[in-house]
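Only one protein chain is missing; all other protein chains are in place.
Here the chain labels run A, B and C in written order, and each chain numbers its own residues starting at 1.
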Amino acid sequence: MKIIRDAVHGDILINEIEKKVLDSAPMQRLRYISQLPGISSVYPSATHTRFEHSLGVLHFTDIFTKNLKLSEEDREALKIAALLHDVGHSAFSHVGEEILKNFSHEKNSLKIFKEKIAPLVESRLNAKKIEKYLKGKGYGIIISGDLGTDRLDYLLRDSYFTGGVYGKIDAQRLLDSMEIYKNKLVVPEKSISTAESLLLARYFMFSAVYLHPTARIAKEMISKGLRIAMKNGWISRDEIINGRDFELLFYLKELGSSIIGSYLERGLFKKALVITPSPAFKSFLHSSNARGKIEEFLKQYFEENDFVVCIPDYPSQNFEVNIKQKKKVVQLKEISPLVKTLQALPLQNTFILATKPKIRLEASARMKKFISNF
Amino acid sequence: MKIIRDAVHGDILINEIEKKVLDSAPMQRLRYISQLPGISSVYPSATHTRFEHSLGVLHFTDIFTKNLKLSEEDREALKIAALLHDVGHSAFSHVGEEILKNFSHEKNSLKIFKEKIAPLVESRLNAKKIEKYLKGKGYGIIISGDLGTDRLDYLLRDSYFTGGVYGKIDAQRLLDSMEIYKNKLVVPEKSISTAESLLLARYFMFSAVYLHPTARIAKEMISKGLRIAMKNGWISRDEIINGRDFELLFYLKELGSSIIGSYLERGLFKKALVITPSPAFKSFLHSSNARGKIEEFLKQYFEENDFVVCIPDYPSQNFEVNIKQKKKVVQLKEISPLVKTLQALPLQNTFILATKPKIRLEASARMKKFISNF
Amino acid sequence: MKIIRDAVHGDILINEIEKKVLDSAPMQRLRYISQLPGISSVYPSATHTRFEHSLGVLHFTDIFTKNLKLSEEDREALKIAALLHDVGHSAFSHVGEEILKNFSHEKNSLKIFKEKIAPLVESRLNAKKIEKYLKGKGYGIIISGDLGTDRLDYLLRDSYFTGGVYGKIDAQRLLDSMEIYKNKLVVPEKSISTAESLLLARYFMFSAVYLHPTARIAKEMISKGLRIAMKNGWISRDEIINGRDFELLFYLKELGSSIIGSYLERGLFKKALVITPSPAFKSFLHSSNARGKIEEFLKQYFEENDFVVCIPDYPSQNFEVNIKQKKKVVQLKEISPLVKTLQALPLQNTFILATKPKIRLEASARMKKFISNF
Partner (left out) sequence: MKIIRDAVHGDILINEIEKKVLDSAPMQRLRYISQLPGISSVYPSATHTRFEHSLGVLHFTDIFTKNLKLSEEDREALKIAALLHDVGHSAFSHVGEEILKNFSHEKNSLKIFKEKIAPLVESRLNAKKIEKYLKGKGYGIIISGDLGTDRLDYLLRDSYFTGGVYGKIDAQRLLDSMEIYKNKLVVPEKSISTAESLLLARYFMFSAVYLHPTARIAKEMISKGLRIAMKNGWISRDEIINGRDFELLFYLKELGSSIIGSYLERGLFKKALVITPSPAFKSFLHSSNARGKIEEFLKQYFEENDFVVCIPDYPSQNFEVNIKQKKKVVQLKEISPLVKTLQALPLQNTFILATKPKIRLEASARMKKFISNF
């Protein structure tokens, strides 16, 4: 047994086989993949990485499965799946993933497991089970469900590292009271408040942190830097998938990417235009390649490295949270007015144009003109 | 007024001129200078940087000088000095500093202030005062003293990010009760316990975190990687002074530094030999260029990228903490048996040889032979 | 200046005149008035009293008014009003207040201030202003408003002492960002999430703590013990107003109150019947003297010390939270779907009959019969 000290959970216990997985190159790479790319532009303490998060998910999965009394074989397979659930992330996590066509970090995690990790553990673990859990099947829901250990850890961790108060959830109570019932992860009726409170915490984390306007601009700058570099042939798709955040940033800066240069010295672009889209414009924004069309339009007048556009997206709040009412299982949203409201709430809905200071006024005017067509 | 949310202190208020300094390129570079290089190999959450620490020192200096009722001019100058006190750090902070001859981050902070920051603020601030405080003179002791705001912040911050309990100090009580008396920063007699407790906290942080054997190996690997690269002419002194941690790591990896390659994938070297030096060997270790001689010896048998030696050093615990007893000022160590004991305690005293697994046994034997000469 | 160490806020600074008020007998009595009577039956750590809470409200009022830059005279008067805002509480706070006809702790606070405290401070403070603020007029809203310092402190404090996570609110951010605008306490638009989050925290504290079914039974046992004792002439109205919690409990126990005897040894009554009232029964429950009628009915069959009935009440969630949108002031509930939902949410709606174990079954049957008339 090895003890690793984590800022959020305190001591995390790691057995020998977990240590072997943890020490593998694909897992160690996660030390250089930011948990929240771009967010430290706004919340400077948010320097944490997918590596600690993965340890945290392992830890919560360990505690939870002890309470659930799974078999040792299932537990161990599930813990390894917990540790590996994010191993397939590209550089810049979701920011990288969004610009890669036909890429999903979940599938990549599975691939990495099969190719690089399974050979290390196969003799002692049930690789088929680990694969099943990585796909979110069977007990895999314990990790990836709407109240799963992945979300429990990231809410607490992101809150801890942003200095927020929103993400403080009662993970202990959930882990103590949830159970597997009729093949579902269920919350007993008396813990409804705890589940409601978690979904609200997630909502507030989205509005205060994940979708903070300045953070959206920072993420968009990274994203655009990568897209331009790919288009120019400076970097390949594989380099994004297998690279590390700073490795790519410094490489692009060296190659002369002026937008990444700005990012690294936090000459973040300033807001030139922030609007709540009209229904017509909104429908355009969600049509195929809206970003491309806007960028084409602006490139007629401005250097492409001098501006970014942030298209509002609307993270699903269509939660699948099962409540056990006596012997029935019902959906939380059906019995909780708060969660029902939450589900209908748009999380953020502004369109942002951000630019270098020198073109701010002109770009704002051009953009307004473009929008006036809708 | 701008509000920045910090994980340790919550809201930190920044006025317009402080924001200007904060947004300058030299300050923004600190986002990429680890507060504790190498430590995240052991404490994975310790991903924090000099940037947040600098904000924290500004914050404590703000609170403290409000209590002290300094003039507005002095306060503002001191706060700017607090923000800038670490701006001159090279890549890898102290690890980088140690391999650069004739370099001190304090002097470099002063230089950067004069050349790059003063022009931004001069019209509105007293640059002479800022320089004086950066040198630790006059009120500068408020930042750099043994109970200064620099130490108060780093103990709390390093504790927060390592998940430790040792560094939890009563900063609030110290900031509420310390005063300037006879040109000295003094602690009133009734707060002696708080001061003792802080020095003990620092001691425990050294033994549990800063000098953790594995962390020493990690730091030594970075250090040796840099030294070999300088020797080979791959990087210049200036690149270490002005570079960023990851920039250098990825650059060296690309140039083929195998030791940095190992570090990045945490093939940290394993301990081959750990000994408490005999008096004779200890005296050799502190003679000039002991490291060089040991490395020369081992290079006869092994590739230089395959091993590191960690020479014990003995951080001074000769604290200057003034206690105000009625109208007298006395030294804490004169009246506190605990602090007196602490002062005489060696903080760590092992000599470590760490190597790649394949040469571990042989290297251990060779090293023992070398040591047997003393 | 005196420093008092509080578990929630750390150091609280008290000036000389505040210390004088704090040391007065009416304030010291608050050390024996539970902040949450009955709740420690469920949350055993909730042993905190109105005394610490009063210090906390003083502390937040101090911080807030510093940010608001009130005149020193106004600040000092407001801080004294903060310290005194609960001084008029009867024994068992709200539980006692509810059984006293024509009694309000706010009016009693005013009376105690005039009669017993004003003579101590009058020469140095503006007593008229303190009275005004105690009435919630003018700046008094800073203490008693829906986002006032009273609520900020009690949510944090009750959360701290119940081990909850629900009450964790971002008081610092609110105190940093709220202002007085057009004679109203307003929250800037960008802090809407913080205000929403506070109202939700309050909601969850009600459902998890303040209205916990077992806590309702405990409170009802105290309440009934007091009512029977008053009816029997064992204690007077004045003894409840001026007494201390334990003083009354032990006095009643000695006089032979069997219900208080049970309470003290936590033979809390067990639930015999828990129902969500039908509309007709609900309307009866809110008619005048419903409790009296039910108790009369049950007394035909059972000893009055052997049962209690808990009538659901519906704490108002009709919040008055002003949001400053540019130059307009709007109500939070008008622009926040979450708060609008919250306002329409019934906080608890069960009717509970709890009894000694021996009569549980029969009492349940009788009660059902009674209810069947509606």
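By definition in this document, contacts are C-beta pairs under 8 Å (C-beta built on N, C-alpha and C of every residue); 3 or more make two chains touch, one makes a residue touch a chain.
Computed from a prediction, not measured in an experiment: that's the story for all the values here.
Q: Among C:Ser40, C:Ser90 or C:Gln172, exactly one should touch the missing chain; which is it?
A: Checking each option in C:Ser40, C:Ser90 or C:Gln172, the one touching the absent chain turns out to be C:Ser40.
Q: Of B:Val165, B:Ile335 or B:Ala365, which residue touches the hidden chain?
A: The single option touching the absent chain is B:Val165.
Q: Looking at the full complex, which residue from B:Asn126, B:Ser207, B:Gln331 or B:Thr350 touches the chain that isn't shown here?
A: For the chain that is not drawn, the touching residue is B:Ser207.
Q: Residue-wise, where is chain B in contact with the chain that is not depicted?
A: Spelled out for chain B, the touching residues are 164-166, 168-170, 193, 196-197, 200, 204, 207-208, 337-338, 340-342, 344-345.
Q: Where does chain A touch the missing chain, residue by residue?
A: Output for chain A: 3, 10-11, 13, 172-173, 176-177.
Q: Since one chain isn't shown, list which residues of chain C touch it in the complete complex.
A: Contact residues on chain C toward the absent chain are 4-10, 23, 25, 28-29, 31-32, 40, 42-49, 51-52, 55, 160-164, 244, 246-247, 250-251, 264-266.
Just so it is clear, only the chains that are shown with their structure count from here on.
Q: Given the contact rule stated at the top, which pair of chains has the most C-beta pairs in contact?
A: So the pair of chains linked by the most contacts is A-B.
Q: Centre-to-centre on C-alpha atoms, which chain is most distant from chain B?
A: C
Q: What's the rotation angle, in degrees and to the nearest 5, for a C-alpha fit of chain A onto chain C?
A: 180
Q: Can you name the chain whose C-alpha mean lies closest to the mean of all the C-alpha atoms?
A: A
Q: Where the centres are mean C-alpha positions, what is the separation of chain B from chain C, in Å?
A: Each chain reduced to its C-alpha mean, chain B and chain C end up 49 Å apart.
Q: Suppose each chain is reduced to the average of its Cα coordinates; what separation in Å results between chain A and chain C?
A: Centre separation, chain A to chain C: 41 Å.
Q: Determine the centre-to-centre distance between chain A and chain B, using the mean Cα coordinates as centres, and give it in whole Å.
A: That gives a centre separation of 33 Å.
Q: List, in ascending order, every residue of chain A touching at least 2 other chains.
A: 164
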